[in-house]
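All protein chains but one are shown at their positions in the complex.
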Amino acid sequence: MKILEAVNVYKYFPIDIFGRKKIRAVDGISLHVASSETLAIVGESGSGKTTLGRILSGLVKPDKGKILYKGSSFNGFHGKVQMVFQNPDSSLDPSWQTYDIVSEAMNNRRKSLDSVAEVLELVGLNPAYITKYPHELSGGEKQRVAIARAIAAEPEIIILDEPVSALDASIRAQILNLLLDLQEKKGYTYVLIDHDLGRVWHISDRVVVMYAGKVVEEGKTEEVFQDPKHPYTIMLLSASTSNIPKPKINVSIQGELPSLINPPSGCRFRTRCPFAQEKCKVEEPQLYNVSREHEVACYNQF
Amino acid sequence: MIRKETLLKEMNEHRKTIRVATWKAFKRNKISLLSLIVILSVSALSTVGIVYSPYNPYQPNFSGALMPPSLAHPLGTDWLGRDILSRLIAGGKYTLGLAFVAILIGATIGTFLGLASGYYLGLVGTIIQRVSEIFLILPTLIIAALFAAVLGTGLLSTLLAIAIPTIPVYAKLVHSAALRVRNEDYVEAARLLKKSGPYIMFNHILPNILHVVIVQTTYYMGTGILTVSALGFLGLGVPSPTPEWGTMVGDAKDYIFSYPFVVFIPGILIAVVVVAFNILGDGLREALDPKLRRLL
Amino acid sequence: MKLLEVEDLSVEYHLPQGKVKALDNVNLTIDKGEVVGVVGESGSGKSTLAHAVIRLVKPPGKIVEGRILFNGKNILELSDEEIRKIRGKEISMIFQDPSSYLNPVYPVGFQVAEVYEAHENTNMRKLNGEVVSLFKKVRITDSEVRVGSYPHELSGGMKQRILIAMAIALKPKLLIADEPTSALDTTIQAEILSLLNELKEEYSLSILFISHDVGVVSEIANRMIVMYAGKVVEEGPAKRIVEEPLHPYTKALVLATKTTRKKKLFSIPGTPPDMLNLPKGCPFHPRCPYAKDSCKEWSYRMIRNHEGGVACAIYENTGSS
Partner (left out) sequence: MLEAVVNRMLQAIITFIGVILLVFFLIRVLPGDPARLIAGFEARPEDVQNLRHLLGLDKPLPLQFVDYMLSLLKLNLGISYKTGGPVLNEILARLPYTAELAVVAEAIAVFAGVSLGIIAGLKPRSFAGYLVSIFGIIGSSFPSFLIALLLIWVFAVQLHVLPAFGAGSIQQLILPAITLALLLTGNIARLVKSSVIESLSTNHVTTAMAKGLSDEKIIFRHILRPALSPVITIIGIQFGSLMGGAVITETIFGWPGIGRLMVDSIFSRDFMLLQGIIVVFAVIFLVVMISVEILQTIIDPRYKEVYKMK
């Protein structure tokens, strides 16, 4: 069942006062998230994946297109989508104690010491933490409190924006385990935004690969990782140092993400693509199905 | 099972620790502590001055004019034989009182405008900021003089002349501080929890920029006193014979060649109080700096 | 042939809240042409180590003990002028966040040319050609144009290449790389790593490579050192450490990267140590799944064999050679 859906969404950010120059952060994207699955959105920094995450959460209104929650479009916030942010230092109000932070997410009826303690228990913190201010917590503990706040709101969907990137290596595993655990217990739907393919391989069911504001490949994680169809996906896979399936062909890395103000004509990846043809300059490849649940936007076939 | 009562108590206890630590950090700086004492005692004297002063501050006594400091008149007498100490005590309510009330009014209005324009970035915010910029083009003293010119000299016009130019200063300051906080993820998280704009403004943004406002207000008290006395000195503020300190200096300035103490005593008192406010501001800035919390 | 020998190095930071021992009796050697990786989390002292080797520890930090022998000379005993001559020429350094390590108000070409100026007294004007060819060496496209660019006009990867160009300009013997890829995208990281690998061959560079990421270090290092709370806890060939880590902490670091689909990762409890209040005995014992009571009393000791060592009580009774 599709729980959240983006239908052809666009988001441009103007950067001069006349609004002539715009960063085309999200440039016509459609995707869906199924109930209780983990959808990963991957791409380099500047690919627009964070903006897409914010659009899905409702924090950013798309210029064009719709976000559908259980099939109907919504305006404003409904509390069913919560978010866990990348930077633990910024995600908790420094003048609030843990109790206040977590109970803020609860409605007045449920707000009580017991229910806050219960939620803290779920994220692996003992009740004594309710007195603490954010500056008294370590990075991992802050992230646990942030997760506690998200689940205290009784969401259905949690958007995880690089949830462990800012944490120390030995803490990352704790948080990832916690997230898997919570999903198992509560059946949350996750949207994981991450640049690390190891983590995506580890916890996601489906993956969307973004490049310069567009989706270039989408499908079941196993299928995309083991049989990547887009040269950009192949490039990302070969660059990773994590132990994930290595692609059969090697695409050497070259160049950097193009400017999103003046993206290249045709296929946006062509400037870095070793297989680019004349056609790629002229016409933009559209997503097509290579198998039932695996789509790619490329003229080449691997 | 949770020890509910103890936890709740601990939470409140713990809330106090930040206040206690801030006070300790402040106390460590002896000079700012001294400044606080200076400010409190001068304010206390000025409050007393509303009902009592050793001599009548207005009553001339020509036989005892321009007497140097003595036991009877610790700070001497002026050209009309009025006791300078009594005049200073009675004048505090004008110089300090006017600055205090005016800055408080200006700061409160300015803070709310800045907060609103920092959170609601739309048209309202832009208008508030543009109007503030227009005010900020002109130096405070010149705007104050302009108000004095239009409204005439007197208590109320001096009050307005100080309070109104203060509004845009705070609107601008709070606006930029609020903008920084607004982009923090915890504000986004609150929006995802369906919280309203005013709720976020008062519960998440204001508490985190309050230290900026407090420190600025301490500094601005000094600026306010300087403006009140400068207007008084120029004859555009509280008119003589009211013993507003700046007016006292202005009225006495011709005696600088023969009886300099008549000029310098009120002048130096102004300087001492303003210095104290500025040092207090420095001390508060250090003690209230949220970065310090990490070190506690 | 040993290029760098660090012996019993200790660095302390005197902070308002107390004293922090950022490095506690650290020993380390680097041979000519060798790449040594230092792995640890934030606060483990790895970055302090990098700065100490080139004597750039800033107050409130202070080197309190130890020797750093570079080509047999103790760096800590050199005069300021002597160490200045070594910096940038014999030992050079690249950093984590390339943006802040470049001066925003000068063109990048100028900043690279400064290295020549500092050590060879060449006139700046004559250096353009050398800088351009250096830019080509680190694979910067449009090098002729790029020498005139300002840092804010360049991407993170490009800036890191410029810092690398600066570092290799005078063909130094030792390159210290302090988390050179942590701030970059995976794709750019892979390129920087392959560039460093290439330069290492060409210049027979020795590299001290600091990172929090075991995966990245194993791509480039011959030997690896694992640090925890200012101490070296394990040392040995990179391949061995990744394949059979000995110290429980190393195990945790390595196993945390072994992702298997949808399975729980091996994880250790607790948080990185508070450097102001280190636990007694082995600093890792509060988080260690194998900790015994005796670990609270354990005093630091490295059990060595010919190719490395481990500092853990578990291996003390097994009679490891």
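Order as written gives the chain letters A, B and C; numbering starts at 1 within each chain.
Just so it is clear, a contact is a pair of C-beta atoms (placed from the backbone, for glycine too) under 8 Å apart; a residue touches a chain by one contact, two chains touch by 3 or more.
Fair warning: this is a prediction, and the values are worked out from it, not measured in the lab.
K.L.:
Using the document's definition of touch, tell me which of B:Ile37, B:Ala72, B:Leu121 or B:Ile256 contacts the absent chain.
P.N.:
B:Ile256
K.L.:
Of the residues B:Leu36, B:Ala90, B:Ile128 or B:Leu236, which one touches the chain left out of the display?
P.N.:
B:Leu236
K.L.:
Which residue from B:Leu85, B:Ile128 or B:Ala148 sits in contact with the chain not drawn here?
P.N.:
B:Ala148
K.L.:
Have a look at B:Tyr58, B:Tyr120 or B:Phe135 and name the one touching the chain we're not showing.
P.N.:
Considering the complete complex, B:Phe135 is the one touching the chain left out.
K.L.:
So one chain is hidden, and I want to know which residue out of C:Ser100, C:Thr141, C:Ser204 or C:Thr260 touches that hidden chain in the complete assembly.
P.N.:
C:Ser100
K.L.:
Which subunit C residues would touch the chain omitted from the figure, given the whole complex?
P.N.:
Given the touch definition above, subunit C has residues 54, 56, 58, 84-89, 92-93, 95, 97, 100-106, 111, 114-115, 117-119, 150, 152, 163, 166 touching the missing chain.
K.L.:
Which parts of subunit B are in contact with the chain that was left out?
P.N.:
130-131, 133-135, 137-142, 145-152, 222, 226, 229-230, 233-236, 246, 249-250, 253, 256-257, 260, 263-264, 267-268, 270-271, 274-275, 277-279
The rule is simple: only the chains that are shown with their structure count from here on.
K.L.:
Sort the chain pairs by how many C-beta pairs are in contact and tell me the top one.
P.N.:
A-C
K.L.:
If you average the Cα atoms of subunit A and of subunit B to get two centres, how far apart are those centres in Å?
P.N.:
For subunit A versus subunit B, the centre distance works out to 49 Å.
K.L.:
Across the complex, what residues on subunit B touch subunit A?
P.N.:
Against subunit A, the touching part of subunit B is residues 2, 4, 7-8, 10-11, 13-15, 18, 184-186, 188-195, 204, 207-208, 290, 293-294, 296.
K.L.:
Can you list the residues on subunit A that touch subunit B in the complex?
P.N.:
Subunit A reaches subunit B through residues 57-59, 76-79, 81-83, 85, 87, 90-95, 97, 99, 101, 104-105, 113-114, 117, 127-128, 130-133, 135, 146, 149-150, 153.
K.L.:
Quick check: in the complex, which residue numbers of subunit C touch subunit A?
P.N.:
It comes out as residues 41-42, 141, 155, 157-158, 185-191, 212-216, 218-219, 249, 252-253, 255-262, 264-269, 271-272, 287.
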